[in-house]
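Sharing a structure here in structure tokens format.
The other protein chains are all here in position, but one chain of the complex has been omitted.
So that you can tell them apart, the chains are marked A and B in the order they are listed, and the count of residues begins at 1 in each.
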Amino acid sequence: MKKFFVLIILCSVFVIFTGVGPIMAQTKAPYKIGGIFPLTGYLSWLGEYKKKGSELKVELINKAGGINGRQLELVVYDDQSSPETGSRVAQRLVSKDGVIAMIGTASVPISGAVASIGNRYKIPTIIGSGYEVDPKKDHFVFNSAHKTDFAVERPFEYFKGKGITKVALLMPIGPLGELGGGLARKYAPKYGITIVGEERFDVKAPDITAQLAKLRTLGPQAVFSFCTGEPAALVARSMAQLGMNIPVLVSHGNANPGFLKLVSNVNIPILVPAGRAAAPESIPDNDPCKRVILDFNKAHQQKFGEPANYYSAEMVDAVDIIAAALKVVPTADGEKLQDAIEKTKGLVGMNGIYNFSTTDHHGTVLQDMMVLTVKDGKWQVLLK
Amino acid sequence: MKLLKQFWWILPLAFIAFYPVTLAGGSPYWSGLLIFVGIYVILTVGLDLLMGYTGQISVGHAAYFAIGAYASGILTAKYGFSPLGAMVIGMVLTGIVAWALGRPVLALKEYYLAMATLAFNEIVVTLIIGLEWLTGGASGLRDIPSFSIFGLVLSNHVHYYYFVWAIVIIVIACSLAVVRSPFGRTLVAIHSDEVAARAFGVDTAKYKTRIFVLASVFASMAGSLFTHYMGFLAPDDFGVLTSINILVMLFLGGIGTIFGPILGAFFMKLLPELTYQIHDYELLLSGLILIIVLVFMPKGLFGIFTAIWEKMFAKADK
Partner (left out) sequence: MTDFSHIVQFFFSGLTSGSMYALIAVSLVIVYKVSLLICFAQGEFFVIGALAMVTLVSKGLPMPLAFVLSILISTVLGALVQRMLIKPIQNAGIGNLIVMTIAISLTLRGAALLVWGKESHILKPFSSGAPIPVLGATLQPQVLWIISITIVVLIMIWIFFEKTKLGIAMRACAENRLGASLMGISTDKAALLAWAWGSGIGALAGMAVAPLLFMQYGSGVMPMVKGFIAVSIGGLSSIVGSVVAGLLLGTVEAYTIGLISSKFSDTIVFSLLMVVLIFKPSGLFGKG
């Protein structure tokens, strides 16, 4: 009898939970956009920023009267930092929720899984990760994040200016490390840089001094470690502890307030590539993006008690791009919407000015990326 | 009532057959979900043969899932093999790997066996990540075509749903045939007392290896089905956490029952659908549910079904 009792409790728990869903009653059907963010799992810290930013942007657009007299609705799901779940929720958005476009994801593998759904069901999908969009294969996929290439090329440009020619690579085992390593080798010759050595490390390992010690023998003038968050902070801290007082270049994933806290007591130069949204006060007033960033930051500060950052900006821009395309073609048709997005020119976003074409689904340019460093717990611009 | 007792299996079969057009209402999403459920049923049934009937613990079943998936993915996306051919090659490859591993690894007991299987899972995943030129590395393998048999492309999810579930039914039928055969009874004997079985002249290692190979081949098949549905592969989906997930499905559904895994896979894949609005609680909730099942329902969800079943017929027979 006890067993059935437990079963009944369980069932009622589920009924209660499933009934919680917000019931939206609206006169004119809203445009539904799907949002896929890693809200749990190892990327969850990124997911929160992206979710907050995109939700607020939708809210602001709706407050201003929506688009073509219709509201926007953002349906958000958690991809649990896993490609399989990403693929599943994308499928859910497309076929159950009937979204007309999707935004989101934070890692290359999840983007790959979601992109393949977007292409299959002809749903325009704007992702924000290091995933390289090939317009020939990924017809329906766009990427509002800066190209990963920029995050390597711009800092190398900075290195060249500073006379740094010997760089050692310390790459995390995983997609970021693979990308970073490949790009470093690709751009090194262009900026007269020699890669003196390459090591890998497991982002969960408690100690990486072995790798750093090995690299130190090669006499690098800078270390490039394409990783994000805790591992990046660990690299910087370990270098400081080993007395390696040379610049460490980490990924553009670190341009957020959380990272500043993680490296608050590290005393070596940490270089972080980032877009304008990471350091808005340093942008000249005549830059059209400045207005956009400051306005949005104000709303973000009001609602969440902190300004938007580089990652929320990617998703804010993604919402903006879809909204702009919807204004041109008020349609739920994937092909037409894709076409409208592809024809978007001169859209001023937080991360740059977007110009899409049939051969470029990224839209931004190298100069949209800056190089920052951490100074007294704040960002300082080294190259803009 | 007697009729029901004899032909009960028609009910679930009818459910599977009519599901896409009735409950799912032609929605690709719900059919898609059941495709994943079906794939996990194949994995879990294989593990049930190994753990439930033969008593061999595995915390690395996702390794064989990965080998099948990547064999299919690489052969079709990079070398233009037909999906069916790639699937068969994957199964043969996995079978050979499992056969080679089987004897030495299955000689281990309990936790040491658990460790060895876990280690193999890690080896496979680290190799996938390390061999970028072949597997696409951690960034994943793109552009995998949809499944097709003899020129007929199964890109429609409802078609693919029927294809996957047809395989699920074949796998279940095979498994039932195995456990009900003399071979299966020997496995159960090995489970209950391996020393005694050996004393009776049973070559236990041979039996254990065979069932291990079968379970691995099932997993490989599931991997191929997974690959062509996702269209994209990344090592994140094949780690030890996936192995543990399969293990959890097995115990949740009911170990040593063949049918239990179906319930377990359903439950574990549907849970996130029910809790997506409270995703922060999902981890806690799934842990608590598993605890409740283990404490109160040692035979898993399937145990509840059999209990109700027996009560029904106990009354009917009177």
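What we mean here is this: a residue touches a chain if its C-beta (ideal position, glycine included) is under 8 Å from a C-beta of that chain, and two chains touch if they have at least 3 such contacts.
Just so you know, these numbers come straight off a predicted model, no measurement behind them.
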item: Residue among A:Gln241, A:Gln301 or A:Gln380 touching the omitted chain; value: A:Gln241
item: Residue among A:Leu60, A:Leu262 or A:Val365 touching the omitted chain; value: A:Leu262
item: From A:Lys63, A:Lys137, A:Lys162 or A:Lys214, residue that would touch the chain that is not displayed; value: A:Lys214
item: Contact residue for the chain not shown (choose from B:Leu34, B:Met51, B:Leu141 or B:Leu214); value: B:Met51
item: Positions on chain B contacted by the hidden chain, ascending; value: 51, 55, 57, 59, 104-105, 107-112, 114-116, 118-120, 122-123, 126-127, 130, 240-241, 244, 247-248, 251, 255, 280-288, 290-291, 294-295, 298
item: Chain not shown, touching residues in chain A; value: 40-42, 44-45, 48, 173, 199-202, 204-211, 213-214, 217, 229-230, 233-234, 241-243, 258, 261-262
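One rule holds for everything that comes next: only the chains that are shown with their structure count from here on.
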item: Touching residues on chain A, where the partner in the complex is chain B; value: 2-3, 6-7, 10, 14, 17-18, 20-21, 39-40, 77-78, 80-85, 87-89, 91-92, 94-96, 108-110, 112-113, 115-117, 120-121, 137, 173-175, 177-179
item: Complex contacts: residues of chain B adjacent to chain A; value: 27-30, 32-33, 36, 126, 129, 132, 137-140, 142-143, 155, 230-232, 234-237, 272-280, 282-283, 289, 292, 296-297, 304, 307
